[in-house]
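Certain chains of the assembly are absent from this excerpt, and the rest are unmoved.
Order of writing sets the chain letters: A and B. Residues in each chain are counted from 1.
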Amino acid sequence: MIVVMKRNATGEEVRHMVQRVESLGLKAHVLYGVERTVIAAIGPERDGLKDSLESGTGVAEVLPILAPYKIASRELKSEPTVVAVGSLKVGGRHLGVIAGPCSVENEDQILRTARAVKAAGASALRGGAFKPRTSPYSFQGLKEDGLKLLAAARDATGLAVVTEVLATEDVPLVAKYADVVQIGARNMQNYRLLEAVGKMPQPVLLKRGPSATMEELLLAAEYILDAGNPQVMLCERGIRTFETHTRFTLPLASVPYLHSKTHLPVVVDPSHGTGHTYLVPRMAAASVAAGADGLILEVHPDPENAMSDGYQSLNVEQFAQTMELCRRVAAAMGKEM
Amino acid sequence: MIVVMKRNATGEEVRHMVQRVESLGLKAHVLYGVERTVIAAIGPERDGLKDSLESGTGVAEVLPILAPYKIASRELKSEPTVVAVGSLKVGGRHLGVIAGPCSVENEDQILRTARAVKAAGASALRGGAFKPRTSPYSFQGLKEDGLKLLAAARDATGLAVVTEVLATEDVPLVAKYADVVQIGARNMQNYRLLEAVGKMPQPVLLKRGPSATMEELLLAAEYILDAGNPQVMLCERGIRTFETHTRFTLPLASVPYLHSKTHLPVVVDPSHGTGHTYLVPRMAAASVAAGADGLILEVHPDPENAMSDGYQSLNVEQFAQTMELCRRVAAAMGKEM
């Protein structure tokens, strides 16, 4: 930690901060610069130290030099983590594609979709049974009935099932049916829920919140890892910016950035990341070229009549074409899909 | 709803959309413009209609014309809602000030703070017993012990107690001790939690998420109102933008904007909204001038040794001065404080 003193800080203030640094168990090196004084606080950067030092009198700012996440860090484990469950393999050279409708609506819809995405080469089926909706007046999902339909679709196709869990109290129920448990963007910092899925045996797909920094995302993953579950996939699904021509802004540089910081695989969601069907195929291809370890795509047999997210869902034919395109780009990148 | 067709939409596509509009229970008026065709879909704008129409072929965009929230709307109830509980009164001409530490740390700390903020004129005590922390390695709060200390501070000072609840399963416990239940920014879209506090008798302080739109905030309030709890205070606590000289950007225009859209009172949090102690007094004054119905301020007897948020906490003397300043501005605005 580097404690930068204000230009007009007094000798007394500097001495006080040196004492505080030492009382916190760190070694203090004082560097008297031409224009101001800096105290290097050497030692493990425990959480909270920065905040504490920052409130000292005469302190201009405190610059941390270590990342606050540990288990997620690439410095700790350099080989990439490969998440593998049933038909799905994500990470390393494996590019997994998770496809399916926003919401599970009925048996026919989910079975037709599952068969179609399987035929086009998807490696897992997505579908929401518990739906977080911005308005209390919107369709909230079929709940356990939806989970049962997903399980039936798995039985019919062999595809692993990825579905979202909204609340701690639902974790056991969802885990009974799901192969991968998804934490949605709105719940990225629902720490109790992260701890709960951290105790389950299923891999977790953790979606980035729309205003979460990379550090916050990695610390959210750290909650799950720290609770004992090593199988976490990070999911970039777009951030909130001033742009309005897309529902969210999809910042693909997060893929190579995350690869440099963590061993966890990175999945991209171009459906939520753009919010418009016609932008999905090319952004799926771009995600693959950026190095994504997986894609998650909304597919619906009849988007116009979908109960949610029709405007950003691919129909079956569009999905097959998107898979074609991504397969070519994956080959160019040396990935297996 | 206004369905704008693409410039090159065919007559067939227009007819199809007219049928869809009618099949959804709306009346369709087709307007043939010089350059493109527009279909006005007249009738109640149920949630989901926009999304559904938007996925139609030949549609360029769909423009809704009604707000999706109902109970929160000023069009439904024009007089301002006044939330009153114990010593706290927020709304209308009443400016309430909620003050106290980020975290409850021990009996001495919370009692000293409570007495000091009371003496300076605060109308309620804040303090966290369950703390949502970005890192799993940070102090997570004293939990029930913290709640008991808050209740003791209320007994000693008569101040109403405002404290955060993090999870559905904690709602009964928190409600046993709290006068006002706070939903933190990270949980603004934790809908299960919103429903749970919507069933409690206590007023709710609902914090805006750092990337939430005004509409999303009002729809989150709608979840609580719709569950039966009419006493909701909205809290502006800053949004995430490209600015880094403040922890968040505090957009005070949300105060008069919300007053134009909703009858619910609006509280501002200049501590989280700036993230730096030295910016808090003036932004508190600015919040009052913008028309805020309440303030929530972090106050700690010894910020440098606070277990959390010391860098943005006022000490007792700074708080007293801030109250002085705000009282003068409140008088200029015709508010009682």
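Convention: contacts are C-beta pairs under 8 Å (C-beta built on N, C-alpha and C of every residue); 3 or more make two chains touch, one makes a residue touch a chain.
Being a predicted model, the structure only gives us computed values, none of them experimental.
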| item | value |
| --- | --- |
| Oligomeric state of the whole complex, in copies, if 2 are shown | 4 |
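In this section, only the chains that are shown with their structure count from here on.
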| item | value |
| --- | --- |
| Centre distance in Å when chain A and chain B are each reduced to the mean of their C-alpha atoms | 26 |
| Touching residues (chain side chain B, partner chain A) in the complex | 20, 46-48, 51-52, 54-57, 68-69, 132-139, 166-169, 186-187, 189-193, 209-211, 216, 219, 222-223, 226, 239-240, 277, 303-311, 313 |
